[in-house]
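Every protein chain of the complex appears in place save one, which is left out.
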Amino acid sequence: MTDADTLYRDIEAIRARNPVVVSITNYVVTNTTANALLALGASPIMSHAVEEMAELVAISGALVINLGTVAPEYLAAMDPAWAAADGAGVPVVLDPVGAGASMLRTVTPLALLDSHRPFIIRGNASEIMTLAGDAGSAARGVDSTAKSDAAGSAARALSMKHGCAVVVSGEADLVVEGGAKVRVLGGSPLMPRVTGLGCTATALCAAFAAVNKNPLEAALHASVTMKIAGEMAEAKASGPGTLQLHFYDALYAMSAQDVADHIKLVR
Amino acid sequence: MTDADTLYRDIEAIRARNPVVVSITNYVVTNTTANALLALGASPIMSHAVEEMAELVAISGALVINLGTVAPEYLAAMDPAWAAADGAGVPVVLDPVGAGASMLRTVTPLALLDSHRPFIIRGNASEIMTLAGDAGSAARGVDSTAKSDAAGSAARALSMKHGCAVVVSGEADLVVEGGAKVRVLGGSPLMPRVTGLGCTATALCAAFAAVNKNPLEAALHASVTMKIAGEMAEAKASGPGTLQLHFYDALYAMSAQDVADHIKLVR
Partner (left out) sequence: MTDADTLYRDIEAIRARNPVVVSITNYVVTNTTANALLALGASPIMSHAVEEMAELVAISGALVINLGTVAPEYLAAMDPAWAAADGAGVPVVLDPVGAGASMLRTVTPLALLDSHRPFIIRGNASEIMTLAGDAGSAARGVDSTAKSDAAGSAARALSMKHGCAVVVSGEADLVVEGGAKVRVLGGSPLMPRVTGLGCTATALCAAFAAVNKNPLEAALHASVTMKIAGEMAEAKASGPGTLQLHFYDALYAMSAQDVADHIKLVR
């Protein structure tokens, strides 16, 4: 399974191949997730124009379906885009932003999951527990009220049902696929104070999915890369504002040595 | 009335309670105002999906109605969201971006004010004068051509008519409620060179409104916090780009001593 070497090999693959990642994502994070993808080496396209989805997906290495903006003009593009990805064998990463916070944010990802199979689902504990039908989930807006570890059984149930990897982001990330469960430590306490870093984790899942056909490895590599970049950025930051910029710099500059120095996995 | 101690008490309340602030706001500032709210300690949700407005408002401490994007799909959510806020006793902060610059930007906030009562209205001098029906107002795009002090009588008239506090942002801010009028000094001349800092002031009004039921105090606290963070950021910035990031850092790190050192009120 994943270690510093296999992770760095994927980072090098992204930098060498510059895979196109198509994102239907929310208007809070279009700029920041595009910057994260570019800094890592991928080639982002952000669109929700249903007319061009099949063409864009056909040239892409992965597709992000992020439910942060649930306006009709965004939602209308998601099913056709995912269908195109199904047809082309393009892996899809689903981010159920705010599942549990409103009925619309709960039923929309569930309806998509009825028709399509994700490669990876990434969310916070409340979102993952909501998708799994866990009555104990308690969303509070788009932030989570539960710790990621509490979502372990929900993540496993989701993974089993949909045949995908599941990432539960939190102070420690939990990455689950079937019987496998890995905790990813590290990062920075400043990260929840920057908007859209969860969505950035989703975008990085897609970048790794474009170069690695193993969903558990792709999910783990994204999660670990987030934590490492967060630690590298924190060392240079004086708060959440400066953290965000140093975070991009860290994605761009991350070396094999950086990975080896910062990776923290608990199996 | 407000002094350094009462302001800092509200900052601590925001940091302790993390109030949800729901924003229907323009696509230029979704990311930056969310970051400002997170840095200060609030929990932002940005949405314009009419289907979920009542649910989101029900869990929120305040609602922002920002008219920067006047596309139909944004406008359609505003009246229902405000109605939900009225019903739930959630304070609403109105930002009439560009009032006076186009007919649509002038009539839309006026129509909302016909049906609903704001807790705070925040705008620049041209916008406030336009809302008050002042023939002397002269908007030039979304930037103001008038100095904030010139809008004093317009602000008072608006405050009286709608029973709310009014913030006129400018080189000096003017905060008015009924017969009370306070000038807030400080800040940085770089601030008008960063897009969306007016909208950020509006977002902070909402964060303070979520923890302080007195509209004048909430408005003053937001105005003063903007000026202090601007001064703290300018000390570390080399231009408007770096200012914006240090501004978030300042919101995050602002201490009681920082407040005491920088607060500048003229009654």
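Points to keep in mind about this one:
Note that the chains are named A and B in the order they appear, and that numbering of residues resets to 1 at the start of each chain.
Throughout what follows, a residue touches a chain if its C-beta (ideal position, glycine included) is under 8 Å from a C-beta of that chain, and two chains touch if they have at least 3 such contacts.
Keep in mind the model is a prediction, meaning the values are calculated, not measured.
Listed residues A:T2, A:T30 or A:S169: the one in touch with the omitted chain is A:T30. When the whole complex is considered, the residue among A:T6, A:S47 or A:S238 that touches the unshown chain is A:S47.
Of the listed positions B:V142, B:V167 or B:A201, the one in contact with the omitted chain in the full complex is B:V142.
Only one of B:P44, B:G123 or B:G196 touches the absent chain when the whole complex is considered: B:G196. Across the interface with the omitted chain, chain B contributes residues 26-29, 31-32, 69-73, 98, 101-105, 140-143, 190, 192-196, 237-242, 244-245. Where chain A meets the omitted chain, the residues involved are 18, 20, 22, 27, 30-31, 34-35, 38-39, 43-49, 51-52, 55-56, 59-60, 73, 236, 244-250, 252-253.
Heads up, the rule we're going with is that only the chains that are shown with their structure count from here on.
When the CA atoms of chain A are superposed on chain B, the rotation angle comes to 120 degrees, reported as a multiple of 5.
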